[in-house]
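Sending over a structure as structure tokens; questions will come in a sec.
All protein chains of the complex are present and in place, except for one that has been dropped.
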Amino acid sequence: MTTTAAPRQTRRSPRVGAIWRGVAGVAGLAIILEIVSRSGIVDQKYLPPFSSVIVRAFTLWGDETFRADVGATLLTYLLGLLISIVIAVPLGALFGLFNPVYRAARALIELMRPIPPVALIPLVLLMLGNGLEMKLVIVVFAAVWPIMFNTLYGVHDVDPLAKDMARSFGIRGFGVIRRIVVPSAAPFIITGIRISSSIALIVVITVELIAGGAQGIGAFISREKGSYVDVGETYLSVLAATIMAGIIGLAINLLIGWVERRYFGWESTARDGV
Amino acid sequence: MTDTSTRALAAQATRATTTRPRWRRALVSIAYFVIPIAVVIGIWQLVTMLNPPAPFFPQPFAIIANLWDLMFGSPKAVQQVFYGEFLQTVGRMALGFAIGAVWGVVVGTIMGLWRGARETINPIVEFLRSIPATATLPLFIILLGGGNDMRVVFIAYGVSWFVLINTSVGVGSVHKTLLDVGKVFRISLARRLFRIVLPGAMPKIFAGLRIASTAALLLAIVSEFMLATDGVGYMLVQAQGRFQLLNMWSWMLALAILGLIINTLLEWIEGRILGWHRQSKSRA
Partner (left out) sequence: MTENTTVQAALVVDHVSHVYGSGPSAHHAISDLAFSVQPGEFVSIVGPSGAGKTTLLRTLAGLLKPSEGAVIVDGNRITGVPPGMAMVFQDYSRSLLPWLTIEKNVGFPLEGKKVTKAEKKAIIQESLEAVGLGGFAKRYPWQLSGGMQQRVAIARALAYRPSLLLMDEPFASVDAQTREGLEDLVLKIRDTYGMTILFVTHDIDESVYLANRVLVLSRPPARLAEDIVVNLREPRDQITTREDPEFIRLRGHVARLIHSGGKPE
């Protein structure tokens, strides 16, 4: 396995050009949507003007229930992610360090992995009712895999020469793990966490959407769906909430990505999209 | 020197593993696969047989038998259940996947080839794809009703993002020299696209397709949970509503099997098309 150095910083001017083009793209799309909507080419019920949607998306934050829902979703998401990390990292490390253990577990893993977490919802709903535990079970089941595999990969592929070097300096056993294996595997683990993060958020919102329940962005959307008489208003509201969910997800993703680059940017061969 | 001694050790190690007879290694592999599963199923079966019936965890053998009964128990069952439900789900998935994949490859290729297009479209893509696809289902329902068409479009929409991004990266990763080769030998644009760019991007595109297939299954199930009149997801929810645990487990098993089949199928196709990629990587 070859390691590549972290990509060099791109020159200034192409970067600026990219930003301008990106802005132009978004602006262009917005304008097109606005015109198509207001002119009535597409019924305003089904394609509300871009401006209205944006306004609605941001005024949502004024709604106390919405804020509470966002909080509930984020809480579930964070807990789910944390639990997943606590389970997946030691497991992944165990598998990475001891191949026979991994091979023994492999059959079970390969059987469990293809099960869509969503498919478990009916069963878990019956078992645990419609509460936090139920959501956490599903979220954790979905989010452990990327972290586990990336940890495994990171631990497994530590440069043997680095380990030899440490041992030649008299460091043994756990010291090697602490000072060579962990830092070496850390970028991979962070990448796994980033992937799991987006999975976790999506699963939380999905579960809320499907299982009903009182709280969460998914629940909010579900409620809004049936709450207005006017189809157009309903649509606008659902659209705005959905877009907000996207923005939140994007923000979280960017944040973790930033942390990843800033603190773990020296290693850029971690597997993406397991 | 540590350098040569490590390499010598590594060489020794590879020699050691390759000199053990092949059939023995195959046997060990199979053992590793079968034994853990057998153990888990065995424990589960034993526990459920010995204890008073635990409502939530039926006996595994019973689950399998029930699923068989449900789908193939009688000619009527085959007609109604296998074709009516199971294949419905499969059909939607496949169609949605196909449409989404084509769309994703087309747009992804455009983005991968032209930096200008990529930079303009990228922010839009990044934003749209972070909206959980499942959360857009209510929108689709409002827009397109609750029918089959809506479901296919919904799946296609969700699937396209994975394919698009992976295609864009894959196409962008085709080395400039390869593109130059195409230009220098005056190969037409169309041929350059289909004989250099797409084959070169195929490993990444395929990775995207595999993720997309998982997503297709997931979205199909979600759409059936929320609003359906047929399909495996629908049956699952129905069984849940009637507290029919055995049926629920059977349908869950059906979904797992479906996921497994899809995964294996794609892996097999990948092995055929991308054999060159795996071999050259192992060499490197």
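Order of writing sets the labels: A and B. Residues in every chain begin at 1.
The working rule: contacts are C-beta pairs under 8 Å (C-beta built on N, C-alpha and C of every residue); 3 or more make two chains touch, one makes a residue touch a chain.
The model shown is predicted, which means the values in this text are computed figures rather than measured ones.
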Chains still shown that are in contact with the chain withheld from the display: B
Of B:Ser74, B:Ser188, B:Thr229 or B:Thr264, which sits in contact with the chain we cannot see? B:Ser188
Across B:Arg25, B:His175 or B:Arg242, the one contacting the chain not displayed is B:His175
Touching the absent chain: which residues on chain B qualify? 175, 177-178, 180-181, 183-188, 191, 195-196, 199-200, 202, 276-277, 279-280, 283-284
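To be clear about the criterion, only the chains that are shown with their structure count from here on.
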I'd like to verify one number: the distance from the centre of chain A to the centre of chain B, where each centre is the average of its C-alpha atoms, in whole angstrom. 18
Over in the complex, which chain A residues touch chain B? Could you list them? 2, 17-18, 21-26, 28-29, 46, 103-108, 111, 114-116, 118-123, 125-127, 160-161, 164-165, 168, 198, 201-202, 205-206, 209-210, 217-218, 221-222, 225, 231, 234-235, 238-239, 242-243, 245-247, 249-250, 253, 273
Interface with chain A, chain B side, in the complex: residues 2-3, 6, 10, 32-37, 40, 56, 116, 119-124, 126-128, 130-139, 141-143, 162, 166, 207-208, 211, 214, 217-218, 221-222, 225-226, 233, 236-237, 239-240, 243, 245, 248-249, 252, 255-256, 259-260, 262-263, 284
